[in-house]
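With one protein chain withheld, the remaining protein chains of the complex are depicted in position.
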Amino acid sequence: MRWVKRHLLAFAALAVLFYMLIPNVVVAIFSFNKPRGRYNYQWTEFSTEAWQHPCGTPGICESLGLSLRIGITASFVATVLGTMVAFALGRHRFRGRAGTNLLVFMPMATPEVVMGSSLLTLFVMMGVPSGSEAILIAHIMFCLSFVVVAVKARVASLDPRLEEAAADLGANAVQTFLRVTLPLAAPGIAAGALLAFSLSFDDYIITNFNASPSSITFPMYVWGASTRGTPVQINVIGTIMFLIALVVVVGGQAYSSRRQKAA
Amino acid sequence: MASVTGTAPALSTGASAPPERRRSNWVPYALLLPGLLWLFVFFVVPMITLFSQSLQEGSIDEGYTFTGNVGIYAEALQSYFPQLLRSIGYAASATVLALLLGYPLAYFMALKAGRWKNVLLVLVIAPFFTSFLIRTLAWQTILSDVGPVTSFARSIGLTNLLQAVGLTSNDNLMASKFAVICGLTYNFLPFMILPLYASLERLDPRLVEAAGDLYASPAQGFRFVTWPLSLPGVVAGTLLTFIPAAGDFINSKLLGNTQTVMIGQVIDAQFLRVLNYPLAAALSFVLLVLILALVMAYVRKAGTEELV
């Protein structure tokens, strides 16, 4: 009993972790199911059919491809723009700093449903058609702030004297930036890009306001499936995503801890 | 070491300029311009068009004209006040729950986990990178009326208890207030845990030791030292949980019933199915103002505690 009491915190922590992970486990288990009806909610029998044909249901892999394309483009643009803003905030003095911070912070403090619907009103008034371009614009917008925050944290923690040292050793400004500043800020930029991609890839609410019938992203496909019937392939793709995320996060951790040890 | 004499001339690409030094002025603005322009055109301007849309009259087919119809706000509030209130209530409940659940885990990870710290961090972050719609659908499976969780809850009398306090309306768990709040809590838990973890990890464990050394029991040490020093994380975590939860409609749609409709669901339906743009825009704008007001009041209140 005393042992239990001493480890109460550990038990509580593990219980919470269990709560956070159980849906992923369920998704994985049900990817091996062979449901009788259209819905994959009840266990019937073991089957690897969906794993053998991950694209075996119409539209699913097309939507996945669209989400990947939008995710990659949006995270790339957001990372470039966001990194520039982060460097300005982290390395320069200028007027309007407070206003800039506010403008960066605001999209993170605004519910998605408001951002999505307000963009819809803009596009309607401007006559911009909904579809994948509109989705892309929206995704870049809400990813930008998160990139700025991630990169700024990293830039702020860098010692500006390193850049002065580079300049002192004869590097010109471009060389200093490419050889010293950028490599040092790289982990923050990578984290920001990764975050942007996952936000874009996973977004349903904002996307839904700006999508057209011909631009069905993966989350929209899943949403539609939840009302029409859920193919097992959704679980397969969800499981693969989880495994990839695990590999990426573990890899990132291992990389940063190795760097820390080396330093 | 010989003193270095050949200091390079101060060039003006920005990257090398430390904040203390003033370099040529156009560089930061050049860096800011594209990003801020994007935010301005696709975030600020839409807020204006949203507001303008709410004051227009007409229909999607015939087009809208600006009439300054402020009455739409009265109509919106009158018709959907319960949903608005419910959204705030659910989001607040989910935020409190996420704090209660997230704090022990974040505390454990930051201060007690030792070499398991990184493993736990991976397990917290990884689900965050997987489709949250799929994970929310999984809750349908977990809480399904014929599943083991529900029958267990029935056998220990939990379903009766939930029904008695009004969180469910029958002896099932799905399609209820309970399921919606559980789903919201689950979905935004990582947003609570990560800021908490960040601020607890910065906490110097020697401060807690010092409190113990100065006659503070473990509970007092937590109250007077750990908790106040983790407040920045608490504030950030509660904001990051509350704001998206208040606007969310995926959990209420997938895990709730007609009595659990949240304001996001109404906005979505009014915009995309009923096509009543002015009403939808008005609701959206009300939600924005309400959340901003709540957040500002909260930050001001938390700010008086003098965050470190």
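Quick notes
Labels for the chains are A and B, by order of writing; each one numbers its residues from 1.
Keep this in mind: a residue touches a chain if its C-beta (ideal position, glycine included) is under 8 Å from a C-beta of that chain, and two chains touch if they have at least 3 such contacts.
We adopt the following convention: contacts and distances are computed from a predicted model.
The chain absent from the displayed complex carries the UniProt protein name "Spermidine/putrescine import ATP-binding protein PotA", chosen from "Sugar ABC transporter", "Aminomethyltransferase", "Spermidine/putrescine import ATP-binding protein PotA" or "Xanthine dehydrogenase family protein subunit M". Considering the complete complex, the chain that is not shown touches B. The missing chain, though absent from the display, is touched by one residue of B:V96, B:A198, B:A216 or B:L290; that residue is B:A216. The set of chain B residues touching the chain not shown comprises 204, 206-207, 209-218, 220-221, 224-225, 228-229, 306, 308.
In this text, only the chains that are shown with their structure count from here on.
Note for the complex: chain A touches chain B at residues 9-10, 12-13, 16-17, 19-24, 26-27, 30, 40-42, 81-82, 84-85, 87-88, 90-94, 100, 103-104, 106-115, 117-122, 124-125, 137-138, 140-141, 144-145, 148, 160-161, 163-164, 166-174, 176-177, 181-182, 198, 201-202, 204-205, 208-209, 218-219, 222-223, 226, 230, 234-235, 237-238, 241-242, 245-246, 248-250, 253, 257. By the touch criterion given at the top, residues 4, 6-8, 10-20, 22-23, 25, 27-29, 31-32, 34-36, 38-40, 42-47, 49-50, 52-53, 101-102, 104-105, 107-109, 112-113, 118, 120-142, 144, 146-147, 186, 189-190, 239-240, 243-244, 246-250, 254, 263-264, 267-268, 271-272, 277, 280-281, 284-285, 287-288, 291-292, 295 of chain B touch chain A in their complex.
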